[in-house]
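Got a structure for you, written out below as structure tokens; questions coming shortly.
Shown here: the complex without one of its protein chains, the others still in place.
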Amino acid sequence: MVIVMKPKATQADIDKVVKRVEGAGLKTHLSTGEECTIIGVIGDKKKIASLEMNMMEGVEKTLHITEKYKLVSRSFKAEDTVIDVDGIKIGGKHFAVMAGPCAVENMEQLTEAAHAVKIAGAQFLRGGAFKPRTSPYDFQGLKEEGLKLLRQAADKEDLKVVTEVLNHDDIELIEKYADILQVGARNMHNFELLKALGHAHKPVMLKRGLSATLTEWLNAAEYIMSGGNEQVIFCERGIRTYETYTRNTLDLSAVAAIKELSHLPIIVDPSHGTGRRSLVAPMAKAAVAAGADGLIIEVHPHPEVALSDGDQSLTPQAFNELMSSLKHFTKFMDKEL
Amino acid sequence: MVIVMKPKATQADIDKVVKRVEGAGLKTHLSTGEECTIIGVIGDKKKIASLEMNMMEGVEKTLHITEKYKLVSRSFKAEDTVIDVDGIKIGGKHFAVMAGPCAVENMEQLTEAAHAVKIAGAQFLRGGAFKPRTSPYDFQGLKEEGLKLLRQAADKEDLKVVTEVLNHDDIELIEKYADILQVGARNMHNFELLKALGHAHKPVMLKRGLSATLTEWLNAAEYIMSGGNEQVIFCERGIRTYETYTRNTLDLSAVAAIKELSHLPIIVDPSHGTGRRSLVAPMAKAAVAAGADGLIIEVHPHPEVALSDGDQSLTPQAFNELMSSLKHFTKFMDKEL
Amino acid sequence: MVIVMKPKATQADIDKVVKRVEGAGLKTHLSTGEECTIIGVIGDKKKIASLEMNMMEGVEKTLHITEKYKLVSRSFKAEDTVIDVDGIKIGGKHFAVMAGPCAVENMEQLTEAAHAVKIAGAQFLRGGAFKPRTSPYDFQGLKEEGLKLLRQAADKEDLKVVTEVLNHDDIELIEKYADILQVGARNMHNFELLKALGHAHKPVMLKRGLSATLTEWLNAAEYIMSGGNEQVIFCERGIRTYETYTRNTLDLSAVAAIKELSHLPIIVDPSHGTGRRSLVAPMAKAAVAAGADGLIIEVHPHPEVALSDGDQSLTPQAFNELMSSLKHFTKFMDKEL
Partner (left out) sequence: MVIVMKPKATQADIDKVVKRVEGAGLKTHLSTGEECTIIGVIGDKKKIASLEMNMMEGVEKTLHITEKYKLVSRSFKAEDTVIDVDGIKIGGKHFAVMAGPCAVENMEQLTEAAHAVKIAGAQFLRGGAFKPRTSPYDFQGLKEEGLKLLRQAADKEDLKVVTEVLNHDDIELIEKYADILQVGARNMHNFELLKALGHAHKPVMLKRGLSATLTEWLNAAEYIMSGGNEQVIFCERGIRTYETYTRNTLDLSAVAAIKELSHLPIIVDPSHGTGRRSLVAPMAKAAVAAGADGLIIEVHPHPEVALSDGDQSLTPQAFNELMSSLKHFTKFMDKEL
């Protein structure tokens, strides 16, 4: 930490700050400039983290030098983490595609979707059984019935299942049916859920919050990893900005940034990231080129009758075409799809 | 709902859209312009809400005319709702001030804080026993021990207690000690928590999400009200923008906007809204002038040693001065403090 | 400036950085922590500003301690600047109200507007003769003809004139008719215009850019002041966020923040700041309570036929009511209106 003193800070102010820092078992280094004095604080990271200096007389501001997350960071573990989902790998050279409808609606829809997804070459079936909806009057999902349908449809096509968990009470139930537990954007800051997932036995796909910084996102993953569950996959799904043409602003630079800050894999959701069917394919390709380890894409056999997010769902045919072209891109990026 | 057809939509496209809408038990009105045809959809609100038309051939876009929330809306209930917390009222002509430390630390801190808060004229003691923190390594709160201290300190000064609930499992516990249950900004989109609070027996103070729109916020309150708990208080606490001088951007126009859209009371948190002690007093006054029904302010007997958010906490003396000047402002706004 | 070295930086990296800094005529102070070394840079502010260190081997990041603006800053001049517009003062204890239509349309409109504005107690007539419009097909203003009408209408009621300048070529012309030159939000980053206004002979009202930080805004004022024109008035008019209910998000904390960072006066534009007639009065009151030195408000004798921004214009009657209540607020804030 660096403490910047005000230009008008007195020697007494400086002495008090130094005394307080040293009293906490830390060391100081003073640099006296023309404009102001700055005080470097050296020592144990946790002790530094708990110092609150801004209220002291003469202090202008404090600057934190190092981040608080550790287990998720690339400096803690240099090599890429590869998540192994019962034989299907994500991360490193392994590219994974998850596809399926936004919400699980019925067996017919899921069977069709799973078949389309499998034929096109995806490894995971996605679908929401518990749906977080802005309005209490919107369709909230089929719950356990939906999980059963998902599992059944996936098994028939030899696919893995990824589905969202909204509530720590449901983790045990969902683990019975799903291979990857998804944390949605609205729950990225739900620390109670994150803590509970630290004790889960399945990998967690952690979506970025609606307006979460990279640091907050990395710390959210740290919550899960520090609980003991080291299988975390990031998912960039767009952030909230002033632009209204797209549903969100897909931040592909986050893919490259997370790759330098963390060893964990990161995938991209171009469906929620854009909210427009016509933009899904170009953004899926761009995500591969940016270095993503996978994609999660909404595919609905009949998007025009979907119960949610029909606007951004691909038809099976469009998804199939996209997958063909993705195979070239992933090869070029030295990834296996 | 209004469906805007593409300029190149064919008559067949239009016919199909009309057929689909009417098949759902709704009526249509066509307006054929020079550029395009627009189709008005008339009928039951819920049926309209579940129509997904954007994927149909020839459809340019759909525009929703009416919001989905109902119970919270001013058009549903014209007069101001007044929340009665065991004799202390919030809303209408009643102005409420909640104050206290960010986190409950120990009995001494709380006793001092409660006394200062009471003397200055506040009616509620605030303090976090369960703390949502960005990093898993930050102080997470004293839990039930903190609740007990809060209640004890408040009772001694005849204050009410407001404290945050992070987790639906804790509602019953917290209701034993608190008078108002706070939903923090990070949980505004935690629909499972909102649903559970719909069955709680205490009023809920619902903070605005980090980047929540007014519509999303109103819908979050609708989740609670539609569960049966009609005692909801909004709390504006700043939204996330690109500006870094302040911790958040306090959106005081939200106060006046919520007042026209809803009958529920709204209070303002200038401490989190600005993150800077020096800005708390001017924003508190501005909140009153904007029409707020109350304030929640961080006060710490010794902000320079606070375990969290010391930078934005007022000293007891500064809080006392603020309260004196607020009394004039509230009187001028025709509110009782 | 503080240079933070990477944890893995070698002694040779550190030596090179130190050598480069000292080679530029500056001094260094090293603090060697457990995680990394930080290097304080001390000396001439301008020399420091021109150092680019981030590309050097081993450098993690650099942190700037002090801002570049000087003439506008409160630390350069402690007492409030009061702008004297031919006898009408803005700043310090002097509260100014500017009102009138968005665009100058014709003599009849302006005469009515000026009369209403004067009766209600404002000191300035506002109105756009040169209009910056998003679309080239929108009404672009009456140009010099509009300026003449403005001057005439204002003189008749003994009001001062404030109007926008879009282009440095027009400064001389506009100075002939106007008392204050307005820089619109879209031109806050138009440095060529700012430089030219540094040589103008009339005070400049500088609106905040659509998404300008406080630092950028202060620097924009520094452009004008460093050119020799010391009469600058800030105008907060809302920033662009994701919220769509309001046209912009009015950032009233900027008022209090600018007051601590600068000695220059700041006024508020609640009309553009909210874009909704119903929100103008509450935000005007809140602006006074936040410490603003004035207001600029759109008033149109017949808003329902306005050529631009009718939605946010007050009627003369509504403006008159607002002014009555503002008089109490300003008195309470120890300002003269």
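For reference, chains read A, B and C in written order, and residue numbers begin at 1 within each chain.
The working rule: contacts are C-beta pairs under 8 Å (C-beta built on N, C-alpha and C of every residue); 3 or more make two chains touch, one makes a residue touch a chain.
Note that the structure is a prediction, hence the values are computed from the model and not measured.
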#### Entry: Among A:Lys160, A:Lys285 or A:Lys335, the residue in touch with the chain that has been omitted
A:Lys285
### Message
Just to verify: which one of A:Gly273, A:Pro301 or A:Pro316 makes contact with the chain not shown?
### Response
A:Gly273
### Task
Would you indicate which residue among A:Ser75, A:Thr246 or A:Thr315 is in contact with the undisplayed chain?
A:Thr246
### Message
If I consider the whole complex, including the chain that's not displayed, which of C:Asp155, C:Glu192 or C:Glu260 touches that chain?
### Response
C:Glu192
### Summary
Contacting the left-out chain: of B:His94, B:Lys202, B:Arg240 or B:Lys335, that is B:Arg240
## Note on the structure
Contacts from chain C to the absent chain lie at residues 46, 49-50, 52-56, 68-69, 132-139, 166-169, 186-187, 189-192, 195, 209-211, 215-216, 219, 222-223, 226-227, 240, 277, 303-308, 310-311, 313
### Message
Touching the absent chain: which residues on chain B qualify?
### Response
2, 4, 7, 29-36, 38, 40-45, 63, 65-66, 75, 240-242, 244
### Query
What chain A residues would touch the chain not displayed?
211, 213-215, 239, 241-246, 249-253, 255-257, 260, 273-274, 276, 278-279, 282-283, 285-291, 328-329, 332
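Here is the rule we use: only the chains that are shown with their structure count from here on.
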### Task
When you average C-alpha coordinates per chain, which one falls nearest the overall C-alpha average? Tell me, please.
B
#### Entry: Greatest separation from chain A - chain, by CA centre
C
### Message
Quick check on chain B against chain C: do more than half of the interface residue numbers occur in both copies, making it same, or fewer, making it different?
### Response
same
### Message
Need the CA-centroid distance for the pair chain A / chain B, whole Å please.
### Response
26
### Task
Take the average of all CA coordinates in chain A, do the same for chain C, and state the distance between these two points in whole angstrom.
38
### Query
Just how far, in Å, is the C-alpha centre of chain C from the one of chain B?
30
### Task
Any chance you could list the residues of chain C touching two or more other chains?
241-242, 244
